[in-house]
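Before I ask anything, let me first share the structure, which is written out below as structure tokens.
What you see is the complex with one protein chain gone and the rest in place.
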Amino acid sequence: MKARTIALAAAFALSAALPALAADKVKIGYVTTLSKGPAAIGKQMQDAVELALDHLGKKMGGLPVEIVYADDEFDPEIGKLRSEELVKKDKVDFVSGFIWSNVLLQARQPIFKANTFLIGSNAGPHELAGKECSPWFFSTSWQNDQMPEAMGKYMTDAGIKRVYVLSPNYPAGRDMVAGFKRYYKGEIVGEILTPWPQHADWSAEFAKIRATEPKPEAVFVFYPGGAGINFVKQYAQAGLKDTIPLYNVFTTDSTTLKAQGDAALGLLSTMSWGADLQNDANKRFVADFKKKYGYIPSFYAAQAYDSIMLIASAVKAVNDKIEDKDAVRKALKASDFASVRGQVKFNNNHYPIENFYIQEVVKDADGTYDTRIKGTVFLAHADSYGAKECKMK
Amino acid sequence: MTALLLIEQTLNGLQLGVMLFLMSAGLTLVFGIMNLINLAHGSLFMVGAYCAALFLEWTGSFVLAALLALPATLLVGLIIEIVVLRTLYERDHLDQVLATSGLILFFNEALHLVGGAEALYLDLPPFLKGQVKIIPGSPYPLYRLVVIAVGLAVALGLYLLVTRTRTGMLIRAGASNRTMLSALGVNVRLLFTAVFGLGAMLAGLGGVMAGPIVSVQSGMGENVLILAFVVIVIGGIGSIRGAFIAALLIGLIDTMGRAFMADLMGLVMSHTAAQTAGPTIASMLIYLLMAGVLFFRPQGLFPPRGR
Amino acid sequence: MERIVTIAVLIALAAVPLLASVFDAPFYLDLFGRVMIYAIAAISLNLIMGYGGMVSFGHAAFLGLGGYAVGILAKEGIDSGFVQWPLAIGSCALFALLTGLVVLRTSGAYFIMITLAFAQMLFFLFTSLAEYGGDDGLTIWTRSDFAGLIDLNDGASFYYLIFALLLACLGISARLIDSRFGMVLRGAKANERRMQAIGFPTFRYKLAAYTISGAMCGLAGALLANQAEFVGPSVLHWSRSGEILVMVVLGGMGGVAGPVLGAATYLLLSYFLADLTKHWAIIMGPLLILVVLFARGGLLGLLSGRRAKTDAP
Partner (left out) sequence: MSDILLRAEGITKRYGGILACDNVGIELRAGETHAVIGPNGAGKTTLLAQLAGEIAPDSGRIHLGARDVTDLRAPERAALGLGRSFQITSVFREFTTRQNVALAVQAHDGHSFRFWRKARTDAALIEPARAMLDRLGLGDRAGVPAALLSHGEQRQLELAMALATKPRVLLLDEPMAGMGAADSERMTQLLSALKSEAALLLVEHDMDAVFALADRITVMTYGRVIATGTPAEIRANQVVRDAYLGADEAA
């Protein structure tokens, strides 16, 4: 037994020590949710990745591209297992994707250990932005706090004096509230953290909001996915939408708008990207996306598209020598690609420094729901963790 | 002011309670009479909501969609009873758990395929959208009052069915002593199918009524299912009366916990600690209640006699 | 037949690291390691469920508690496995002992739900523990350290450790159920009233079994946390308890090897089906139903030819 173990260990050591061969293609593992409840998001990301490949002619630099999709089944353990499979079995050069913070946090270790770059295209947990920042991680989305920070700034600028805050009682939810408070200068007249994820009925909370004196001028919420659908519908049904304006982050997006219907009309949220953002890359992305798939892309899709484009820029910059990890890192950090989010740089923790916009839910002429950018809240806004807690340069 | 808030929260609790009752009524009957643990009961809730959403897209009328969704759920219920569950009545509970969790997997994915990956749209017609000022100063959503009314009406109907009709007598007899049924010369198979169909339709009704409030998507039945099991266990398995009282109890306690727990705890600890601990305790509350009830009454509050 | 299959499965599991190194596929160490860890959890559940008639719908609580014991200690800077693992097992045993005093007062469906209740309370507790990651979970930066005795960072060593512990758990449960203690447990499952009439205070034996089962599942939790290098509330979500239960029933409760068979079948099947199509659940669901309809006593029953139809009493 012992001897065999040693032999095995030797075999592993040997394979690890072999000189890296020049790559003949770029292999990217893409982890997202393709089955179970939130599969709608995963599908958008997958569609966007395919569109990016079309735009790249299925080539990065001089190398052909292969994408291996992995389904995390909305379960951190599966997400971790699949990531492990990507780096150990499929031996991918990059891993990208990840909708959920908890899946990303559980899945990152094997990816980093395998010295593989991880391009997060949605989840932006503060851990990876601060003390646990990693040279192997880059993000084409945002750090969680940035969005509520923008909303806090917007509402302060709009002269809103009293706000009631609602959020799920889990770390991302508390981060959102913390981020909001960082930039909101008015008075927070009430704050409720609701249980997560099983909470589905806000009637009790609405009654409390209504009973608050003096009356709040606005309500700020963070309810992603299905919870957002429930919340927005119930807020309108309770008659609150017309009396106390609702401001949100991550609660109204194109994956939820269809189910929210008129209840979401006119609601304001902040985002680092919008389908109507005016730059060439985005115009092409949105137009081709609509043409190919027949629906309007959401920010999930935009960020997924960007993640592929970022990798492509790096591969090109190192002249296909993707085995030179340091060079690749430098190239990624340069962020030298036409992002659909416009001008984007990386912070020292590899989270983006980008613009944040306020956007409104509107109904298009053909009856579909969509968001429109109303204005810019932040120009080149960096997250608050990088400078403070992350030791990377 | 606080009194008004209390009244409003009581209404909210009542509304959650009657929804839970619709789910639990069928579950407790099927469990009590057929001795079947049906984990797929939540799937029927989901089927009801999906049918309503799909029929709404098709007909454009919420009322019509709701009316069509009920027989559709009934039909689905009857099909799974005849194809799968019928052979499971005499089997071990664990076989039932395995088979019906297979049904959950199947239904979640099947509806995913039918309805698409995104959550479906199920909105109220204009005449149900308004608010009513039953409490001075705080308008209450009309639809929630309708939910309470429908729920109470169904409860009353079930009460009459169970206490005043021959079928009801058989149902009661079956819940307290199963072997007696066949001795009475009843067509047991038919009765079982009928009871299961009734339960399926009630779960479907729950789904239809929840549809406009929550998001209609694959997997929506599971959390409701767990709550429904909590209800029937607290109420005593097989007891409609127990399910009704336990459902209202859970609805009220859960709502009140969410509404007041953080503030209550704020009295004895710091504000921030209370804001974090409050919701945690609030979400544990119903499980604490269940553990407490079962500790003192291991058969629930109203165990049907003779078991 | 059962014996042959068990031995075959064990030999196959023992050969995985060899094959993985030959074919340079270290990923399979992770895949099958996870299978074995869940097999241990399933064995622990089978001990009380298959032999004691106690259907626990909250066994993931122990998986999570064991994992969190390792995770929390690691976060506090205590990496030694000699501290972490006994504490993981011990805290699970204690939790089982204390909750057992309450849950064992009930039986049947009430037992199922009250075990769920305690698991849910633990779930909400860990979800709200912001200090230890809350809902995001807790990363374990270094695997348990056994002072050079065994290196968990080496894939094969860790794999064989899991394998050895799996064998130990199989052996322990096989001895246990044939011992005097096991006879009491099985007797209480068959007819508790009779057992009391001939003089067995069954409660304390069931409590002991529940505690042993919890401790064993805690070991699985410590292993899982080490393998995942992570522990989060999703480990003790009720759906995870349901999965462990499904593994046991799927494998069959008539023998100690059933859970191993069940865990392997359930996890590998869902893994390979998911490779095939993202709609794997639509195949998996009916497969589970078919097993129930056509095999009495799960896969183990199927192997020993116990067909559902012919077994009518």
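Remarks
Letters are used for the chains, namely A, B and C, taken in the order the chains are written, and counting of residues starts over at 1 for each.
Going forward, contacts are C-beta pairs under 8 Å (C-beta built on N, C-alpha and C of every residue); 3 or more make two chains touch, one makes a residue touch a chain.
Worth saying up front: this structure is predicted, and the values here are computed from it rather than measured.
When the full complex is examined, the chain removed from view is found to touch C. For the chain left out of this panel, the touching residue among C:I4, C:A147 or C:A197 is C:A197.
Touch with the chain that is not drawn comes from one residue among C:G90, C:G108 or C:G187, which is C:G187.
Within chain C, the residues in touch with the undisplayed chain are 175-176, 178-184, 186-187, 190-191, 193-202, 205, 208.
Rule of thumb we're sticking to: only the chains that are shown with their structure count from here on.
Taken as a contact graph, with one node per protein chain and an edge wherever two chains touch, the assembly is complete, since every chain touches every other chain.
In terms of the distance between Cα centroids, chain C is separated most widely from A. The mean-CA centres of chain A and chain B are about 36 angstrom from one another, to the nearest whole unit.
Chain centres here are Cα averages; for chain B and chain C they lie 31 Å apart.
Chain contacts: chain C has residues 124, 127-128, 130, 279-281 touching two or more partner chains. Each of residues 35, 39, 169, 195 in chain A touches at least two other chains.
Residue ranges of chain C in contact with chain A, taken from their complex: 17-18, 21, 24-28, 30-31, 34, 124, 127-128, 130, 133-137, 139, 154-157, 160, 228-230, 232, 234-235, 271, 274, 278-281.
Chain B makes touch with chain C in their complex at residues 31, 37, 84, 87-88, 91, 93-99, 101-110, 112-113, 222, 226, 229-230, 233, 237, 276-277, 279-280, 283-284, 287-288, 290-291, 294-295, 298-300. Against chain B, the residues of chain C that register as touching in their complex are 49, 55, 102, 105-110, 113-114, 116-118, 120-121, 124-125, 127-128, 130, 238-239, 242, 245-246, 249-250, 253, 279-282, 284-289, 291-293, 296, 298.
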